[in-house]
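A single protein chain has been omitted from the complex, and every remaining protein chain is retained in its original position.
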Amino acid sequence: MESRPVRLGWLSLLVTVVILCLATLSVLSLSTAQADWAQAQKQALQTESVYALERDGQQWLAALDAALGAAHDETSLDTLLPPDTVRTGSRVCTLQKGADGRSLSIAAELTADGGYRVVQWSQSAEWAGEEEPPALFGTLFGAMD
Amino acid sequence: MHKSRRGAAFYVETILLVLFLLLSLTVLARMLGTARQLSREARQLSCAVRIAQDAAEQLAASDSREDFAVLLGARQTEDGTLARAYNAEGAPAADAIPAAYTLLCRLEETAQPHGVLLTAYFTVCNDSEALYELETQKYFCAQPGK
Partner (left out) sequence: MKIRKETWMHMYPLLLFAMIVLSLLFLMCAGTEVYSAAVEGQAYNRQARAALSYLAARVHAADNAGAVSIGAGPEGDALVLRERAGDDVYETRIYLYEGALREEYGPADLPLRPESAERIAALERFFLGEERPGLLTAATEYGEIHIALRCEKEAADDA
């Protein structure tokens, strides 16, 4: 009696479909995880730049305190103030700039006893702006006007 | 002869299909493993950044080095580093419980003409590696309330 070999066509097809689904799932998982990781990295870098500016600000405070302690009058105070410091009456201000478009604006009120009181300490980041659209879309929008 | 040729073709096809399947399974399993690893690392990094930033804010609000240690709720290690344990959600944990994250804080004082500039080096670790490092400073005026 002739024995027939087992036909594998349908099984191979099924397995191929399953492999394709699995491949899609794997790619989606990997891309999702990579995007999450990239966002976490970005947040980590932003935090580092925030506190780099904080260090600049605290160093400015130390320099301001040193200048106030060494100054005898307003004229000598102006020469002793830290760089990039603007004095308007009893108010001194500075704008510390960070590497990635961040800035720290500090303002302090000079007190009668030769000290200071911080009245502004605000960090902000410049809006990077939207990226230029690809030429194709630019052309399309231009044609629609 | 005809039957044996058909049988041989069947086995060759089987072997090739099995090889293709094994290769696919290996690649896909590796991709899934990488995705799982990346996802875990992203979660850990986000948590570590939050812990370090929280500690930096507590330093900014403290009045002195000792006040910061109290505010942080940290214990001092043998080499003078401050250490604080955190659970998997990034909340402070009791020292007795195995910690998911540990915050290590090394402090350096730099004398200034009228005060002290304290530099804090924060390192957030898990069991095996340092996840995130952050450096910040706080100036303490010698005359408080000045």
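Read from first to last, the chains carry the letters A and B; within each, the first residue is number 1.
Criterion: contacts are C-beta pairs under 8 Å (C-beta built on N, C-alpha and C of every residue); 3 or more make two chains touch, one makes a residue touch a chain.
Keep in mind that what you see is a predicted model, and the values were worked out from it rather than measured.
J.: For the chain that is not shown, enumerate the shown chains it touches in the whole assembly.
T.: A, B
J.: Have a look at A:V18, A:L45, A:A70 or A:L95 and name the one touching the chain we're not showing.
T.: Among A:V18, A:L45, A:A70 or A:L95, only A:V18 touches the chain that is not shown.
J.: Quick one: which of B:S39, B:T81 or B:T119 touches the chain that's been left out?
T.: B:S39
J.: Give me the subunit B residues in contact with the hidden chain, please.
T.: Residues touching the hidden chain, for subunit B, are 10, 14, 18, 21, 25, 28-29, 32, 35-36, 38-40, 42-43, 46, 50, 53-54, 57-58, 60-61, 71, 89-91.
J.: Residue-wise, where is subunit A in contact with the chain that is not depicted?
T.: Counting over the whole complex, subunit A touches the hidden chain at residues 3, 6, 8, 11, 14-15, 18-19, 21-22, 25-26, 28-29, 32-33, 35-36, 39-40, 43, 50, 57, 109, 117-124.
Basically, only the chains that are shown with their structure count from here on.
J.: Give, as an integer number of Å, the spacing between the C-alpha centres of subunit B and subunit A.
T.: One centre to the other, that is 19 Å.
J.: Which of the residues in subunit B end up touching subunit A in this complex?
T.: That would be residues 3, 6-7, 10, 13-14, 17, 21, 24, 28, 31-32, 34-39, 41-43, 45-46, 48-49, 52-53, 56, 60, 112-115, 117, 119, 132, 134-139, 141, 143, 145-146 of subunit B.
J.: List the residues on subunit A that touch subunit B in their complex, please.
T.: These residues of subunit A touch subunit B: 2, 5-6, 8, 12, 15, 19, 22-23, 25-27, 29-30, 32-34, 36-37, 39-41, 43-44, 47-48, 51-52, 54-55, 58-59, 61-62, 65-66, 68-70, 111, 113-116.
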